[in-house]
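Apart from one protein chain that is not included, each protein chain of the complex appears where it belongs.
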Amino acid sequence: MVSIPAAVRENSGLFIRNAWYVVAWDYEVLDDALFERTILGESVIVYRAMDGAPVVMENRCCHRAAPLSLGRKEGDCVRCMYHGLRFDRRGVCVEIPGQARIPADARVKIFPAVQRTRLIWVWMGDPLKADATLIPDTYSVQHPAWASKPGYKNFGANLLLLADNLLDFAHLSYVHENTLGGSTAIAEAPPVITGLEQRGIRIVRRVSGVEPAPYHRQLGQFKGLVNRWWDYTLSISGMFIMSSGVQSADKPEGDLDGALLFHSCQALTPETADSTHYFFSHAHNFAIDAAAVIESIYRSIVTAFDEDKRMIEAQRLVMARQPQRPLVGIAADGALVRFRRLFSAALAAEQNVAAEHNMATDASRTRGVEAE
Amino acid sequence: MVSIPAAVRENSGLFIRNAWYVVAWDYEVLDDALFERTILGESVIVYRAMDGAPVVMENRCCHRAAPLSLGRKEGDCVRCMYHGLRFDRRGVCVEIPGQARIPADARVKIFPAVQRTRLIWVWMGDPLKADATLIPDTYSVQHPAWASKPGYKNFGANLLLLADNLLDFAHLSYVHENTLGGSTAIAEAPPVITGLEQRGIRIVRRVSGVEPAPYHRQLGQFKGLVNRWWDYTLSISGMFIMSSGVQSADKPEGDLDGALLFHSCQALTPETADSTHYFFSHAHNFAIDAAAVIESIYRSIVTAFDEDKRMIEAQRLVMARQPQRPLVGIAADGALVRFRRLFSAALAAEQNVAAEHNMATDASRTRGVEAE
Partner (left out) sequence: MVSIPAAVRENSGLFIRNAWYVVAWDYEVLDDALFERTILGESVIVYRAMDGAPVVMENRCCHRAAPLSLGRKEGDCVRCMYHGLRFDRRGVCVEIPGQARIPADARVKIFPAVQRTRLIWVWMGDPLKADATLIPDTYSVQHPAWASKPGYKNFGANLLLLADNLLDFAHLSYVHENTLGGSTAIAEAPPVITGLEQRGIRIVRRVSGVEPAPYHRQLGQFKGLVNRWWDYTLSISGMFIMSSGVQSADKPEGDLDGALLFHSCQALTPETADSTHYFFSHAHNFAIDAAAVIESIYRSIVTAFDEDKRMIEAQRLVMARQPQRPLVGIAADGALVRFRRLFSAALAAEQNVAAEHNMATDASRTRGVEAE
């Protein structure tokens, strides 16, 4: 029996900063446009430099706090359209209309950003730690052997409630009864939690001889009973990567001939303490040129995620009424409890470092506030 | 001259728990459905057991706080549709998918509930005190000699502001000038406040030789002047029961031949500190088979209650801007001051008992929180 220690629950308003987060799909950031999004409680703009590289800049002019999202992209630069200050892609102010000398503190924050496959990633923490080799591999988003239609949703709940959801696939039997589930056997099957991987948790679940899911049936593939399996990792920065599949129950184990295989990349990025961005691509490796199949799978996923959204947002409201009230643990909570411990430990480590750093720099930072 | 002591006003965010409250009309709770409502700040679901008896259950799964209102009724039980836990009508968890042993603390709260006439009552306080004989008699809601169309409204204000309204019928002359009032004589007539009854206040008001109310005129009954009377009790749990009537002014006192008699049952149930459920049935004992008469009276009452709602909700906003600012008492405030004293005393008594109880049980209750 497990329950969530109060200390972990209190972290739900806090964000792990030293991690790569998806800030946008490539298709959201148009040429010549400044795309605005709030992540980790901060509003940023995303745009493409002349060389195509993504730039992520805080959405706040250093002069009078006007939003740069109302500004104008000028080559590699952004011009604030309130009083005309212009900032380059390093965040340095390079023009103040009517003023020759530009003060040294006239700059805006730039966050390290990288595009991989079709996802634009940003690092909101210490820039010195922004190691691009840490970015998860989302190959199936853009790969000749896989097809998918990428999607986006916004959930009105903290990232941890979404993580809870992903960490216990028992909910497929109930929340997704008519979409991804289709059998109570999923809830009854014991998940296997393997060791920690990439600051995350790996879970494998398998069911045999069950009805295909309603969304499989839409693909018209299986007449009889099937075997199904899911093998996924959720890492604490919010990345979910899963290999899953379904095969006729008549086939011997290991025979994948005629099986449907999926590779799913789902990125959770905190927007605020009470809302989370959800970027997803649920790729398949069969009939990859059939637009109708791509669309059918996309529709099923969107419908299922709306089912999750409805449940999780309602759950959040119930919790908000009595935030201190204990929860009763069940056996299936093993993964979520471990994940929350990982999350809590990463957060604590980051905050200890930050606290030490703050003590060292507080004196110099406050200098600017009082100057006139 | 009277004014409201600050201590009484501060109670407006608190609820008397040891009282019967109406939670729903019978027609709101459909077979096989889980009806959700918030009362006294708590969300509950109401459903009918197989034997027809109403069950009121907290709207929160003990596992992960998912709302049971998104669940499914299965016979006498409710299944949470997040991870599939099933609870019986006593609130005991009787199934956890994939888990044989069910922990003893896997249960949800059940509140004593009873149906009387067409009203479903619930007791949100100490279950040991839930004495069904205390439920007010609402016979006219369902009686061969009376007819009415029941109704429901939600007022965006604390119960005490609705009580104030009911306790001074002077407002009929102004708020209801064009519906239930029709004469300033009502405001000018002195109310008679009789002793306390059923933890409530009884008020009698009578006017003679006045124009009939506009809603009487719609019934086409009286050509000339009329006498009118109202005799009602408001009890501190929020139940308002009234006998009222109107008779031609030509008739001698006591002669009820041709008079129109009404019996009104109105139940106020706090939803939150700033909103109140209003269940009403304004029954009449004439032309009880005439659907047009029933509808006409219902429409008049609904229109009048909308007049109250507009005034009270606006009043609440004005008060909220300056909650500590004194109010100037007038003679007509006698009833509302007495009612608020009764309310305050009942609340204080209940809280003292609760405080003693809490001291005794704090140690044992906190045990569950830290367990893992």
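Here the chain labels run A and B in written order, and each chain numbers its own residues starting at 1.
Going forward, contacts are C-beta pairs under 8 Å (C-beta built on N, C-alpha and C of every residue); 3 or more make two chains touch, one makes a residue touch a chain.
Since the structure is predicted, the reported quantities are computational estimates derived from the model, not experimental observations.
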From A:P67, A:G91, A:G151 or A:P214, residue that would touch the chain that is not displayed: A:P67
Hidden-chain contact residue, picked from the options A:S43, A:S275 or A:T303: A:S43
Sole contact to the chain not displayed, among A:G75, A:P103 or A:G258: A:P103
Residues of subunit A in contact with the chain not shown: 41-43, 59-60, 62-67, 69-70, 79-85, 96-99, 103, 105-106, 368-372
Residues from subunit B at the interface with the omitted partner, ascending: 1-3, 5-6, 164, 168, 170-171, 173-175, 177, 184, 187-190, 310-311, 314-315, 317-319, 321-322, 325-332
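FYI, only the chains that are shown with their structure count from here on.
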Centroid spacing, where centroids are CA-atom means, of subunit A and subunit B in whole angstrom: 46
